[in-house]
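Supplied in structure tokens, the structure appears directly below.
For this view, one protein chain was removed and the others were kept in their places.
The block that comes next holds chain A.
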Amino acid sequence: MIKFFLMVNKQGQTRLSKYYEHVDINKRTILETEVIKSCLSRSSEQCSFVEYKDFKLIYRQYAALFIVVGVNDTENEMAIYEFIHNFVEVLDEYFSRVTFWLILYCERGKNTSWG
């Protein structure tokens, strides 16, 4: 089960957060900073799944933005990894004016199935 969904930039500023289980508001900021710290400290060769307290974090980096999903044990980590990318593509489709999606899509090139 997904516990939370975060979009955080490299400086640690939260761009979007949604919690699916109640977390106190002051604990949220602490959680977010710790999560981004553990994700930032990893290099690009390391795997995208991190264990943090009793969650598993699955993160993906898009330019300067990290999308982090916190799940519990019952989830398929790779499916969530795909889900993050699906989410990003949906946002791109919906808000086509956002600029760094363009950068992203130039990188991904021909791999997408959008005609």
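What we mean here is this: a residue touches a chain if its C-beta (ideal position, glycine included) is under 8 Å from a C-beta of that chain, and two chains touch if they have at least 3 such contacts; residues count from 1.
To be clear about the criterion, contacts and distances are computed from a predicted model.
One chain of this complex is left out of the view, and of "Trifunctional enzyme subunit beta, mitochondrial", "AP-1 complex subunit gamma", "serine C-palmitoyltransferase" or "Large ribosomal subunit protein eL33", the protein name its UniProt record gives is "AP-1 complex subunit gamma". Looking at chain A, the residues touching the absent chain are 14, 16-17, 22, 25-26, 28-29, 42, 45-51, 76-79, 81-83, 86, 111, 113.
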